[in-house]
Structure formats: C-alpha cells, structure tokens
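Structure provided below as structure tokens; questions to follow.
Below, a portion of the complex is reproduced, with chain positions unchanged.
Order as written gives the chain letters A and B; numbering starts at 1 within each chain.
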Amino acid sequence: MPSRRMSDRPGGAPTMAEITFLEAIREGLAEEMERDPNVFCLGEDIGAFGGAFKATEGLQARFGEQRVIDTPISEAAIVGAAAGAAHYGMRPVCEMQFIDFVSCAYDMLTNYVATARYRAFLPCPIVVRGPSGGYVRGGPFHSQNPEAAFLHTPGLKIAYPATAEDAKGMIKAAIRDDDPVLFFEHKYLYRRIKGTMPPGDHIVPLGIARVAREGKDLSIITYAATVWKALEAADQLEREDGLSVEVLDLRSLLPLDDEAIVATVKKTNRVLVVHEDTVTGGIGGEITARINELCFEWLDAPVRRVAAHDVPLPYAPPLEDFVLPQASDIVRASRWLAAY
Amino acid sequence: MTVPTTSNAMAPPAGLARPQLLELYRWMRLTRTLEERLVALYRQTKVTGGLFRSLGQEACAVGSAYALERRDVLSPLIRNLGSMLVKGAEPIEILRQYMAKGDSPTRGRELNIHFGDVVDRNFVGQISHLGDMVPVMAGVTLTFRMRGEDRVGLVYVGDGATSTGAFHEGINFAAVQRCPMVVVIENNGYAYSTPTNRQTAAARLVDKAIGYGVPGVRADGNDVLEVYRVTKDAVEHARTGGGVTLLELMTYRRKGHAEHDSQSYVPPGELEHWAATNDPIDRYVTRLTAEFGVDAGELTAIDDEVRATVDAATDVAEASPPCDGPDALRGVYANPAEMPVLWYRGEASRAVAAHERPAGWGTHDG
C-alpha cells in the first residue's frame, strides 16, 4: 500500500518529496510527453493558462503550442479530433474543463470512440480526463460523477484514482494504454491529498484494485473521494466498536477487478459498497451483481449501498452535505451490517 | 482584440423619453453597485462558490433586456446580471443566491444568478453547459409562434459559446421554424482565457448569420442606446413574424472569468485601455449630460438611491436563514414530490431491519 496522507489545509507545507494529487497528474502528463512525442494535450484554456485547475500548468511553455492545444468550447470536437489523431498514431490527452461537460461528447465517446477498434479495426488510444466530483459546493453542473453512464459501453476503460501515487501511475498507464480511457480526477482531492512518488517510471496498471486498509469483519468497496471517507469511518469503527474494516479502493471501474472484489468478500463476508454517485444507477448495482454471481455463498449479509441520494447535486452546503454520503453514514451503515 | 466598428456618434435616443434614459442609467449603476457589493461579501467569504462579474459589459445586458416587454422571455448568462435586473429580478434574490440562503430563488439548489421565473417576469433559469439555452429558447419561442402570441424570446451566448453544437442546432432550428427569437452574441474578447481568434477563424461572429439565413447585425456593445436600438429592431422584427435575428455586441470583459482568475493571459495595458476609454457607464454619463441635458445631481441621486437599495437588500439577505438539509429531497419530480431518505440515515440504521423470512433463511420452501 503506497504511502498517503490527507491534509485539510490546502496550503500545508509538504515534506520534501511529497506532492499533491494535482501535481502528480501534471508530473505524469509531463513525463509521458517527454517520453513519447506522439502524446499531446488538447482542451479549453489548457495552454498558457494551464487549465481551470492548473493541471497542465507549464506544459505549453515546455512542449510548445503544438503539443498543448487550446481549443474552442467544443467537447464533441475535442474528443472526435483526439480519436482521429489517435487513428494516425498520436496519443491525445483531452481535458474536459469540468468532467460534467463530457456529457456534450457522450455521443462521440460511446458511439465513435468506443466502437472504433471493434467495427473498423481503428486504433483509438485516447485519454479523456477532467475534474469530477462534489463536496466542493460546485452545484449540479460542476460536481458530477458521470462514470456510471459509461459503464455499459464496451470499448471504454474507466479509471478513478484516490491517491496521488495512483493519480500519477494511472494517468501514465492510461496514456500508454492502447484503448480509450476515461480518467476521472476528483477535484476535492486535487490539493487536499499528497503523496510521495515512487522513484523511476512509476506505472499503476489499469484494472487492478488496491486494498487501502486491511480488515477482517467487513469490507467497504469504494473509489475516489469516498475512499477517504471510508478510511475515516474505518478508523472510527475500529476505535469505538473494535470492528476491523477492510477498504478496497477499486481505482479502475472498467474493467472491474473481480478478483480483488471476490477476495475481500471471501475474507469478511459482509460488504458495503460506497460511492458518491447516486444510489440508483450508480456502479454499486454492478458490484452487487458481480458479488452475487461470483461469491454469493460467502455472504453473511446482503450487500448494501451507501451513496448519494437520488437528486441532482444541490449547491448550498447544508443541502450538499445532506445529499452526499458522509463518513458518519458509512459508520452507521457498517454498524448495521456488522450486527446483521 | 477587435474594437467596435459601428459609429455611435450623435445616434438618436432611439425613441426613448427622458425618464427611460435615466432608467437605463439606473440599471447599469445598480448592476455595477450590486456586483461591487458581491465582491465585498466574497472577500468576507460570505459568498459560496465563485463570483462572476460583468464589469464593462453593463450596457450589453441592460440595453438589450430593456428592449423586451414583461411578457417576453429572456435567457440570461453569467454576465447578464443587468438583464435580469431589468427583467424584474430583485437585488435581494441575487444576494441570497450568492450566499446560498434557504429563501433564495432556488432554495440553495443552484449557484449565483442561475435562477428563473417563467410565470411572471419571464426569464429562464440557465444551466452551466454553454449553448444549451439556445435550443431551449427556440422551443419557448416556437410555442409563442404556434399559439399566435406576439411574444418574443432573447437568448445570450458568449463568443466562446458560439463554438458549441447546441448553439448551432438551436439557432438553425429556430431559423427554419421562424421562431420569434433574438440571439445576442456578447463578444467580450475572451472565453475564460481564450481570445476570440482562437475560438473562431471568422473575421466577425455576426458573419454566421447568413449561414442560418437570418439577418445579422453587429453593434457597439458599450453604447447602451445603440444596444437598445439594434435589439429593439430585432425584437420588433421577431414580434411581427420576421423570425430570428443574430446580434453581435462588441464589448470587453474587464474582470477575469471569475473573481479568482488572475487574467495573466491579458496583454499588458489592455485592461487599462478599456477602463480608461470605453467604460459603458462613463460613456453614457457623458452623453446624458452632453446631449440630453441631464445634470450631475440627478445622477448622484440615482447613485445614492441605488446604494441604499443594495444596502437594505444586503442587510435582509444576510439575515436570511440557511438551507435546510432535508429540503434537498423535494421537487426532483412532480410525482413523487419527495425522494426517500436513504436507509442508514434514519431509525432503520439503528437496528437490523425486520427482514425475517418466515420459513427461515437459506431454505427452499417452494
């Protein structure tokens, strides 16, 4: 398990080797651009400005205007152009200014990009990345978690890291992957999470989950920002209830790491799936179904979900807090499951 | 940055009487004063989320919205605070929205000036996704045409938003259907950090009009009377069955995309130049006094009234209650009117639910 640290002070001085989640992304992008001249970035305001969250800051100065391209406000064109470039040997990395706007490229991604290899043997190694997620008072259009909308699109891969180490290792893996990858970067983590990068060419392969915390009484299967909520809850449950909670950070949502899911179920026999997306139609359903199919016999309790309420994510703090899953929710649900 | 090309020298007051000329001044002043108040609140961290300014663009917003009747429908964007005020939005609504208050127009669901009223004042609550309001307004105005109502719709897009597929689909649809709609491109030189010449290769955005088969007019967006005049013409054209008009209003965004934006991408001197030579309020004051015989005292009186209005609204808004968490579950659907609270929040989480299966668990009793 890589070292990691959660800091609530965005300005907190990092120790020598620590960098933020955001810096980890930037480092990953820079290293891949350095390594492979076919890698280039395109998106809105990503050039001299460095992007709305500064993920590409400094890259245009370093690699030139040809390789860090400011585009018009045209998400479908950004993704479509990336696909065309990829067919002819490039490795484009698209930024969605907020991942909420990937909905404007939904057709292009699900119909053109995802099927390119299958229907026409077209290589289409693109990455579509952008800031996602809530807990930041962004309101309904700057807080989305659209991952589940792409889950039934064979041909796409989906990555959603929770740690700075994974952010770097997985963005590099995504860029090298020969398939199109949707890469979600939780904006709540951008500056709150820091990590120490392993030396050298640090790659975290897609499709492999990570045990974020070992435990034996109960498994929490989750990803992205709620990994940290789950860890917080797990500590409290250990302290207050003596419960030993395992936290599985999926990291990759497509493909899902069935082996890791089965392993944790067989170990603890009780599963809570936690995600920030709405409960209905979120990925929790898919995980529950896989557990039913692969290791139902090991369940001592129903698989249960902690997730966002089924409403558009509202903006005002009391509303957002009410709608989104909190550590206290995970604690309550875990107690219920443990007592089952 | 392109500069305005339409001459405004000695333009007539566009059929406006003296009280209306002063009203235009008041709306622009109110816009600016209210935004300045928001900046103060923002610095006090009383604003939740970002703050978006229309400094230097007040004439676009105010002059165009002033060409509408109350029954006409307006679709504002983030820089159209002025239009909303003209259309009947109250300063207190804006303040409550920015402070995420429980009695704000959206009850805390949406940010800043994203709210609407289609029952009385007729402006439609926008979403963030740029371009999407154009098809929506095509449908609003299609309705008026179908019903034979002589109502008009006006929708704004930024220079940046003209690149979206939704803008294209919406204006084309409305043009074919001869919807009574006016599309206003507020060309303020930038989309976030991107200058207009990286957004389009067209020399002028208004040149898109011919490709949709609609009239296109470009005007000086910092001349409130000129803005009023071209919009009024387009509105009347629409009202009398002429269909869509595309307007391009040339202006300049003097603040960053949002308050936190450092504007590092702006060439040196550009901001200062516009502030010094082309402020829409300054320009209007000059004309009011030079051409229309308004004296400084009249304007100061308006300024004072505006400040008092904003002061009073601020006091009330600050005292407004915060939002109530469970209200988040209401009104997603007409039916059901409320979504259920999740199982672990209530009593159900305290004890394992009474799911007992009569014949025992794990036994096939079929």
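In the analysis below, a residue touches a chain if its C-beta (ideal position, glycine included) is under 8 Å from a C-beta of that chain, and two chains touch if they have at least 3 such contacts.
Since this is a predicted model, take the numbers as computed values, not measurements.
Enquirer: What would the formula be if every copy in the file were counted?
Expert: The total chain composition of this structure file is A x2, B x2.
In the analysis below, only the chains that are shown with their structure count from here on.
Enquirer: Within the complex, which stretch of subunit B touches subunit A?
Expert: 48-49, 100-102, 104, 106-111, 114, 127-131, 160-161, 163-166, 191-194, 198-200, 264-265, 322-329, 332, 339, 341-345, 348-352
Enquirer: For subunit A, which residues are in contact with subunit B within the complex?
Expert: Within the complex, subunit A contacts subunit B at residues 44-45, 47-49, 52, 70, 72-74, 76-77, 97, 100-101, 103-104, 137-142, 279, 304, 306-307, 309-312, 314-323, 329, 332-333, 335-336, 339-340.
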